[in-house]
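Working notes for the structure below.
For this view, one protein chain was removed and the others were kept in their places.
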Amino acid sequence: MKHYTSINDIDDINSWIEEAKKLKATPLKNIDLGQYKTLGLLFFNSSLRTRLSTQKAALNLGMNPIVMNVSGDAWGIEFEDGTVMNGTTAEHIKEAAAVVSQYCDVIAVRAFPGLTDKEKDESEHVIKSFVKYASVPIVSMESATEHPLQGFTDALTIAENATKKRPKVVLSWAPHIKALPHAVANSFTQAMQKMDVEFVIANPEGYNLSKEITKDTKIYHNQKEAFKDADFVYTKNWSSYDEYGQVLKTDSDWLITKEKIGEAKFMHCLPVRRNVVVEDAVLDSDASLVIEQANNRTFAAQLVLKKILEDL
Amino acid sequence: MKHYTSINDIDDINSWIEEAKKLKATPLKNIDLGQYKTLGLLFFNSSLRTRLSTQKAALNLGMNPIVMNVSGDAWGIEFEDGTVMNGTTAEHIKEAAAVVSQYCDVIAVRAFPGLTDKEKDESEHVIKSFVKYASVPIVSMESATEHPLQGFTDALTIAENATKKRPKVVLSWAPHIKALPHAVANSFTQAMQKMDVEFVIANPEGYNLSKEITKDTKIYHNQKEAFKDADFVYTKNWSSYDEYGQVLKTDSDWLITKEKIGEAKFMHCLPVRRNVVVEDAVLDSDASLVIEQANNRTFAAQLVLKKILEDL
Partner (left out) sequence: MKHYTSINDIDDINSWIEEAKKLKATPLKNIDLGQYKTLGLLFFNSSLRTRLSTQKAALNLGMNPIVMNVSGDAWGIEFEDGTVMNGTTAEHIKEAAAVVSQYCDVIAVRAFPGLTDKEKDESEHVIKSFVKYASVPIVSMESATEHPLQGFTDALTIAENATKKRPKVVLSWAPHIKALPHAVANSFTQAMQKMDVEFVIANPEGYNLSKEITKDTKIYHNQKEAFKDADFVYTKNWSSYDEYGQVLKTDSDWLITKEKIGEAKFMHCLPVRRNVVVEDAVLDSDASLVIEQANNRTFAAQLVLKKILEDL
């Protein structure tokens, strides 16, 4: 594998899941694979799980992780072509990506969307610029519209916890006070579409995800109806896609409660605002898989890095 | 040992001192003990000595340190139970601690007190929440009211430099322009109470430490009297405990001078404001043990980590 920036980079999600389970059983089996190899982790935005799990994955493969907070540690980076750089950016991505490629065998990048300019966000200019101008493989640690390490993590977690052949999985929007990206919901949707599950989405009107992502996945605007017979309720807030980046609704109608989810397992990528997105009673119950999901982040990253290292 | 968050976690300070001396003599002897083990260092506050010495200790044991500045790198963390998280905090400690436990074999945490709410600071909600919600051992790199790695470091330094069987050790308050925590003074007091030394405290009226810490240790409000025949003068500023977090006195009456300490050795945990806390003539003389103390920070951390790794 060359780059990993999308769920679409997974050739066969079931064989990936089987491989990830094996890595999880013997995480240090490939400790020599990454010896003397360096993983550069570039953060344009905050990170806890991704920061730690990706480093842990690299260490499990014997790699040396080097972390850089681009905003705080280095220079403002310019992504536009042909611009006269007399503003706030001091280095062009053409140089930055090529330069970091001199020191790192693999580059992992996190860069959130601005959520003000749909076209710009959908162009994925940051991650695509790294792919274009770097000379080494690029791993997305969440880009403007996708979070493929999280998406595969969630597929793995569902495969591990499914108790029937074709479980029903619901992706449910939930309230939040801030405008959040669509990346997690998009990648989760794409991952579920590749798996043998009954997958539906529940969100209020005005909150449909991009049609290019949801395709023919059934969308409910009635949460209760969507949750009927659910085995997994995956919850995530996102801002409006149609009224791009807007927060249209903050009341607690769509709050996830124990009563609403019934016997279903609860999933969330974290961080989660308690009693805004989901009530304590769910997170503190055995129905919650959120910590297990966090653990699987390591093995999602480790599988991706392993595949990249094997192809170097 | 499971956690190390207090001098009270030391079962026998004299045997710890002997063990630490051995580690110092052969620091790489246990280089295989921590192999493939990860130490997560979480900083809610600034750090120089603790940051570097704890990483050095981990490296001496073959561990992989992963550093995270929680405030800058990740999300605001909520510590209150049952709260509706619609404010500035984005992740609850219940998740944060459990999640970091998925990636790190040991977690070290630094979190200073606010110094405005005595009850809240004394509840030690940050470090205690980590102990409660993490599934791996927790090491305090200074909490609201204790700095046990510093306290043991200081005990080790006194043991190494004592020239008589039962030296006289004075903990002296000194002036400072800012409101500082009681953690270093508290842990030093607790360490001295466990050792075979004559220990007294000197501070201005209004600056007595918590009675639960000082117990029956003699407290002088006359610095000169306290310093009589002292072998070690350990200096530290702290804000008032009774008038909690207040700075009552900033004049130089209590400044530590060469003349005042006489033949005694001078100790301070650093950083120290020169000519505010102590005059240059003391720090620049052979009487100063401050750099040796800083060196011993490595071996205090290494001993704690070694004990934890042996019990994993």
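Each chain gets a letter, A and B, in the order it is written, and its residues are counted from 1.
By our rule, a contact is a pair of C-beta atoms (placed from the backbone, for glycine too) under 8 Å apart; a residue touches a chain by one contact, two chains touch by 3 or more.
What you see is a predicted model; the values in this text were computed from it and never measured.
Visitor: Touch as defined at the start, partner being the missing chain; which of B:T38, B:S53 or B:N203 qualifies?
Guide: Result: among the candidates, B:S53 touches the missing chain.
Visitor: For the chain left out of this view, which of B:F43, B:F188 or B:Y207 touches it?
Guide: B:F43
Visitor: Please pick, from A:T83, A:T116, A:N222 or A:T257, the residue that touches the omitted chain in the full complex.
Guide: Once the missing chain is taken into account, the touching residue is A:T83.
Visitor: For the chain that's not shown, point to the residue among B:S6, B:N69 or B:S172 touching it.
Guide: If we include the chain that is not displayed, B:N69 is the one touching it.
Visitor: If the hidden chain were put back, which residues of chain A would touch it?
Guide: Spelled out for chain A, the touching residues are 36, 38, 40, 64, 66, 68, 72-75, 78, 82-86, 90-92, 94-96, 98-100, 102-104.
Visitor: Kindly note down the residues of chain B that lie in touch with the hidden chain.
Guide: Chain B touches the chain not shown through residues 28, 31, 43, 46-49, 51-53, 55-56, 59-60, 69, 72, 177, 270-276, 280, 283-284, 290-291, 294-295, 297-298.
The rule is simple: only the chains that are shown with their structure count from here on.
Visitor: Take the average of all CA coordinates in chain A, do the same for chain B, and state the distance between these two points in whole angstrom.
Guide: Here chain A and chain B have centroids separated by 39 Å.
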